[in-house]
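One protein chain omitted, others in place.
For clarity, chains are labelled A and B in written order, and residue numbers in each chain start from 1.
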Amino acid sequence: MSTAPSPALIHARGLVKRFGDFVAVDGIDFDVAAGEAFGFLGPNGAGKTSTMRMIGSVSPVTAGTLRVFGLDPATDGPRIRARLGVVPQADSLDLEITVRDNLFIYGRFFDLSAAEARRRADELLEFVQLSERAKDEVEPLSGGMKRRLVIARGLVNEPDLLLLDEPTTGLDPQARHLVWDRLYRLKRRGVTLVLTTHYMDEAEQLCDRLVVMDKGKIVAHGSPRELIDRYSTREVLELRFPADGQPQLDGRLEGLADRVEVLPDRVLLYTGDGEAAIAGVHQRGLQPISSLIRRSTLEDVFLRLTGRSLVE
Amino acid sequence: MNLARAGVVLERNALNYRRTWRGSIIVSFVSPILFLAAMGLGLGSLISHGQHRLVAGYPYLDYLAPGLLAATAMQTAALETMYPILAKLMWDKIYESILATPVRVAEVFIGELSWICVRLLIVTTTFFTVMVAFRVVHTPAGILAIPIAVLTGLAFGGAFMAYSSNQRNDSGFAALNRFVVIPLFLLAGTFFPITNLPAVFQAIAWLTPLAHGVALTRAVTLATPMAPPAALGHLAVLVAYAAVGFVIGRRNFERRLTV
Partner (left out) sequence: MAVLQGLRALPLPVGFRAAHIIERNLIHYRRHWIIIFSGFFEPLLYLLGIGYGVGSLVPAIHVPGGQTLRYAVFVAPALMASSAMNGAVYETSFNFFFKLKHMKIFDAALTTPMGVGDVALGEIGWAVARGSVYAIGFLVVMTALGLNASPSAILALPAAMLLGFTFASIGTATTTFVRTWQDFDLVQLILLPLFLFSATFTPISLYPAPLQVVIEATPLYHGVDLIRGLTTGALGPGLVVDVAYLVVLAAIGLTIAGWRMRALLLK
């Protein structure tokens, strides 16, 4: 029985992407194992899309090592892409042909036979609940429906690895949950998912492991739980003060919490015990207009690591 | 009906023109001049060596120029009433925003109409100046060609506006261009006498405004005699087209924009 670990589906060391003078991806290392759901979490401009495009073997690697399915994108691009499914950030749907034909022609790009492409198109429309819109134009579809169509398109070639760049950005909550549900199903079927997002709830819900990216570098990695435990406390006390300015707080909150973050609109106290903290706040004579005790999230992790919030 | 408000609609079009003038310069200025040079001078020199050395008693260039004047008015009218109006109706939603102010639909229509007049005036005057420079205008009365050409343009403008305001997408425009504008441009007397056409097509040609516009512009610039009844007949056709076109156009506008 072999005890060697199965080779990573995606392997990157010292990966760099430069556009002229601008360094979008600044030397990152990561591995993605088969069957897991892996996430790149970070704000806009962190380098997530550039990384995805390199994995997708569309954007040439500037420096470093990248292997997908054990193959080098520089030499085996078409072979890699044949096994990948891609759901890009911009829809790039064909507005001049019908919903069903969008899937059909995409299947043809993979050299599927016409009959096979048609069969898969119908199957996938069923999977994303768009069968009734099969013969419609793409333009009148809602944002959520277009996204579902793009996801369906990414599955035409029955990929082992699905890359999703910001899959639910701009969608209403109902649409988001429908998308997440479909992604769970794929995960259960064994499809490896790699996604980028700046939504912490998406990262927490979907990802087994994730890396946090900022300004082209990886600033942390691990499972959502691990990251929260490592970089944040169990609870967070959020205080809001009257609009005419938060009172001068230097020193007044000393000792109440492990860490204090003063944001433009609220104050965050990171502590193991929120109740005790709020009691202490009142004891010291401070009068917040609202207070909220909540669990730590990945947003707090990001704030801790970079001093900024995920969504600007 | 508040004409001042209609005037604002006109003003808005004028301001917008500063952005889009380049495209219209080509249709309204460059194109007719190139046609004049290629056909009038180029072909003209070929014709002048043949038995039809003079067409209607004039060199081909002189014969062609007034025809091109009227035809250019038609093409300018098409340019101004097809895409811009559909765009304002559907994609840019300009009319929607204008109608949220006190301006009423009838005033929008009058404003659009006035803008088309302005454009036609600019285009025809420019081309007429070129004609004078080429020495193809043979009498002072030739200047009447300008209002005649403007009227020809309006004759088409009304009809095209009625058509545009009924459209839901731009696919109808390609058809209009290919099956109406271009055939008329080539076959309604601009380039050669209508009498050279088979009888059936002659009849069809005379049903359209362009044939009448061309006949009139040619008559005034070349000082060929034309009996008053004939002249009035030509004018009547142009006026009729303009009037009917605008009545229908206005009605379509009202129906489309009054929610």
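The rule is short, and it goes like this: contacts are C-beta pairs under 8 Å (C-beta built on N, C-alpha and C of every residue); 3 or more make two chains touch, one makes a residue touch a chain.
Only a predicted model underlies this, so the values are computations on that prediction, with no experimental measurement involved.
When the full complex is taken into account, the listed residue touching the unshown chain is A:V86, out of A:L9, A:V32, A:L66 or A:V86.
Touching the missing chain, out of A:P7, A:P60, A:G170 or A:P242, is residue A:P60. Where subunit B meets the chain that is not shown, the touching residues are 20, 22-23, 26, 30-31, 34-35, 37-39, 42-43, 45-47, 49-52, 55, 60, 171, 174-175, 178-179, 182-183, 186-187, 191-192, 196-197. Residues of subunit A that touch the chain left out of view are 19, 53, 56, 58-60, 77-84, 86, 88, 90, 92-97, 101, 104-106, 108-112, 153, 157-158.
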